[in-house]
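One structure below.
Only one protein chain is missing; all other protein chains are in place.
The block that comes next holds chain A.
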Amino acid sequence: MDISIALILGQDGITNGAIYALLALALVLVFAVTRVIFIQQGEFVAYGALTLAMMQGGSVPATVWLLLAMGVLVTLFDGAAALRSGQARKALGVAGWNLAYPLALAGLFAVVPVASLPLFAHVVLTLAIVVPMGPMMYRLMYQPIASAPVLILLIVSVALHIAMVGLGLLFFGAEGQRTPAFSEASFDLGPLLITGQTLWVLVVSALLIVALYQFFERTLYGKALRATAINRVGAQLMGISPALAGKLTFLLAAFIGALSGVLIAPITTIYYDTGFLIALKGFVAAIIGGLASYPLAALGALAVGLLEAFASFWASAYKEVIVFTLIIPVLLWRSLSTHHVEEEE
């Protein structure tokens, strides 16, 4: 190995690591606020990428119908509850967000020919379709059992993961998809070939991390989420709705997942079940951060990306083994220092 190969591998590792970092942050966030291990994070990546690919292919993405179905269910539950308690205005609001919005999207697809829209509009539409599934999923699946033990929440996550993979196969088919790059630009930097898409991934990841930081430090909603993460009961006593915190968290997680999918779809081939492996690597990074520390999780994600890149050069047959073995020393170290973690809680 010479220096140029090391540089290229480093670049590859950092690009992948940036995506893992985003997913790891979302995993840590979801766990901290709702205690849910968000296994289906990867499916949001795949749904984002494949929804975009379907629109690029000129067809109406099937995920719209899933959004509509979920919206109808939420409207039935929440709308009925609101009507029963005589809050007609609230019922109207529920129907507006959960029923009128998906219907409007479906109507848009019926009126506007998908293929004629530019790439940017496709990206916006993809996010508009996939991201609301996050809060709807929280409302339907997790909110009714919000106080259940972590294990039950984990089992629900596994079930949802399997259901989403199955639906993904139904929606997108078994074959992989690729989307065109955001920019075809590429330039040489010494031995490195830097493509426009790589820059997009890095810049968007960095911007998103800064934006999340600002959100949690500066805004009321961000502070409410942090408060819930630190002390759920205390936050509730201060008037922060746990249901709202949960939905907001899932909204952010779904947004990060779908955006990651849109970013990597031009770099690699995405299949309906690709998301799981990507999210699993984000999960390794989140574990490195103890499912609690954002900076550690982000650093862990970069380490996973770099380790993966170099392992694929040195011993390609054992790449996954090497990456996932990383979790053992981390867990060992974590369990040796468990005592302190318990004290902190």
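Definition applied: contacts are C-beta pairs under 8 Å (C-beta built on N, C-alpha and C of every residue); 3 or more make two chains touch, one makes a residue touch a chain; residues count from 1.
Note that in this section contacts and distances are computed from a predicted model.
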Hidden chain of the complex, named as in its UniProt record, picked from "Cytochrome bc1 complex cytochrome c subunit", "Extracellular ligand-binding receptor", "Phospholipid/cholesterol/gamma-HCH transport system permease protein" or "Imidazolonepropionase" | "Extracellular ligand-binding receptor"
Contact residue for the chain not shown (choose from A:90, A:223, A:319 or A:334) = A:319
Where A:3, A:151 or A:174 are the choices, the one touching the absent chain is A:174
With respect to the chain omitted from the figure, which of A:52, A:309 or A:326 is a touching residue?
-> A:309
Quickly run down the residues of chain A that touch the omitted chain.
-> 5, 8-9, 12, 15-16, 174-178, 193, 195, 264, 267-269, 271, 273-274, 277-278, 308-314, 316-317, 319-320
